[in-house]
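Only one protein chain is missing; all other protein chains are in place.
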Amino acid sequence: MARELLTGPNFSGRSTGLTARLRAATPASAFFVGPYAEAALSGLSSTVADEIEIYRARPQPVRPAFSAIDFTAYAARKPPTLSGGEQVLLALHCFSMSHYRAIGIDTALEQLDPANRDDALAYLSQADTRGFDVTLIDNRLEQQDGWTQTAMTGSADFACDPVAATAGLAPCAAPVIAIERLSFGYPKGRTIFQAVDLALEPGRAHRLAGANGAGKTTLFKLLAGVLAPSDGTMRLDGAPYAPWRSGNRVFALATQNPDHQWCGATLEEDVARRRAALARHGIVAPTPDTIARLAELLGAPSLDAHLYELPLAARKRLSWLWPLSGTLPWIMLDEPTVGQDRATRDALASAVTRLCALGYGVMFITHDEEFARLVDHRPLRLEHGSIAA
Amino acid sequence: MTPNGAIVFGLLVITGATIARDLPGLAVVLAVAVVFALGSGKRVVAALGWSAAIVLPLAAFMTLVWVGIVGRAPAEIAAGIEGSRANAAAYVAVIALRLFVIAFVIQAIFLRFRGSTPFQFVRQVSAPAVAKKLIVLTLSLIETILHAVDRARIALIAAGLITRRPSWSNLRNGWLLVQTVWLTVVTIAIGRARDKWPIENTLSLIDGALTDAAPRRLTVIDGAWSLLSLAGAGIAWSMR
Partner (left out) sequence: MFTTSRLVAIALCAALNFSIGNIVYLVKLPVYLDSVGTILCALLLFPDLVAAIVCAFAAGLIGVILTGLVLNPFLPWFTLTVLAIALVSALLTARANGTFRARPLPTGAFVAKVVTFGIVTGIVSAVTAAPVVAYLFGGVTGSGSALVVAYFVKSGNLLWDATLRSGLIIEPLDKTLQVLLAALLYHATPQEFITMLRPSVQPSAT
């Protein structure tokens, strides 16, 4: 079959089914784009130009190229420094330039912005005329015309209930974060922020949007105290706040790749170290039993399970643990729903909405327009050194 | 010039620097390296500066030890004679210049091939396929690690486990950054080795990409530079 969409909830066997189909195809004739940014790449190149060169069919490509981005401008860039969406687009470009006759994509298209996603789906929908087969897993697609749909029905015990995880939270008087005349630029680089004024009100969600390089990650770094601004101030309810000197006391962060944020090999180690660090800052964390219960509600089989031996989707859910615990008054979520099925996405949206109603402050970055629609939010657009509300 | 020729040239210059025992001999070898680097234009100055920046701290410590504290050269200690600070300074100068020549010739070779990607460079080197694959794989993983370091550092600072500046927290928890990065990159590597590479047969794919279609012979230009560096080494040897 030329075009197949594997559907089903998380842990229903879609990923296993996808890789089985690719392995059963004519040996070594299938291209695979895995479920996280780095899984799109070969892992054998240190520049974008080299990545394309590795896959280029010789003597010439067998089909028209898919070029959502002009990669000649990216030639010297290092692949891991590209955004997740750019890495996926690079992978699709490499496939289109290659000799492979089949491609399997495991949720990777969810990292694309709407325009690029539509372009990618349009290209893949022409698989039979372009001479290749495609098998796709995508939590944002229920069905596509002309695609065969196969429902996967397996199950595994990582049941997740983010709404229940926030059920016991008390109201929170999160502080107003006032940013005044904030300026920042990287040494020998461009200016990211130029005298920016911004007020972040608690009790609501804020969506950060902007092109790659516009400063979304930089803003996270400034708010978390990883970077110090070259000018400007921050205030919490009017009082001066400089997290780059005092440390972060405000934001609980869930990273885009959940593996970047663990403070241990097991959840038990991670929790113990975070609680100790919070205690040193005079912040009272929930008891270990409460955290354990919370982790269970987010699908942790046990606290001493090795985190990296859990499936990626399960690790992603556990990355919401501290943000949903209510320990800190503001939460930052970076692409929280990538790889999550609709039911889980909807539940997370409800949990985030509940946090806002309780008075917490929320910031998030997402390409999932449905998630953004479900969470009543204030859009913040970053461009040209400023932030437009 | 081919990468193979550059490697031969570099090894000969480094050998010359190693066997040279005094300043005039080292100056000859340095001159060969400078002539080679002059083809790179203004960047030669940056290469000289980078090499000096690497060597100066070492030279400063050597001066402190040999001229400031010990006050005589090692040969004078071995011979059991009084010695002098001047001879100690000459000894330090020889060591520092040798280090400078080694650092500079490597930078000069980098400059010569600055238009090539690592893949393009490795492709043209005469080496076993396994070695080439290891080099490109390592270079790619270095970039993945450095990216993971940047991301993990944000999260660990936000969690209060490490700080931007030197601190006791960093002494206590700095290893966690290494662990988080290691586990992240191992997980990525497992995914590739288990799924992407077997499905695509990627490693065999790069065998083709890493093979240079042209014969890997040294060119006339390679030979000329090799002769020059050999001559420099020979002169340095004869001046011992």
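Quick notes on this one:
Going in written order, the chains are labelled A and B, and every chain counts its residues from 1.
Here is the rule we use: a residue touches a chain if its C-beta (ideal position, glycine included) is under 8 Å from a C-beta of that chain, and two chains touch if they have at least 3 such contacts.
It should be emphasised that the depicted structure is a prediction, and the values quoted were computed from it without experimental measurement.
Of the options B:Val92, B:Ala158, B:Leu210 or B:Ala236, the residue whose C-beta touches the omitted chain is B:Val92. Note on the undisplayed chain: of the listed residues B:Val29, B:Ile145 or B:Ala159, the one touching it is B:Ile145. Only one of the listed residues, B:Leu38, B:Leu56, B:Ile81 or B:Ile190, touches the absent chain: B:Ile190. For chain A, the residues touching the absent chain in the complete assembly are 264-265, 304, 306, 308-309.
Annotation for chain B: contacts to the undisplayed chain at residues 54, 58, 61-62, 64-66, 69-70, 74, 77-78, 91-92, 95, 98-99, 102-103, 106, 110, 129-130, 133-135, 137-142, 144-146, 149, 153, 162, 165-167, 170-171, 174-175, 177-179, 181-183, 185-187, 189-190, 192-194, 197, 203.
Methods note: only the chains that are shown with their structure count from here on.
Interface of chain A with chain B (complex): residues 19, 22-23, 27-28, 30-32, 34, 36, 38-39, 42-47, 49-50, 53-56, 58, 76, 78-81, 100, 104, 217, 220-221, 224-226, 228, 244, 247-248, 251-253, 255-257, 259-265, 273-274, 277-278, 280-281, 307-308, 322.
The touching residues of chain B, when paired with chain A in their complex, are 117-120, 133, 136-137, 139-144, 146-148, 151-161, 163-164, 169, 173, 176, 179-180, 183-184, 186-189, 191-192, 195-206, 208-209.
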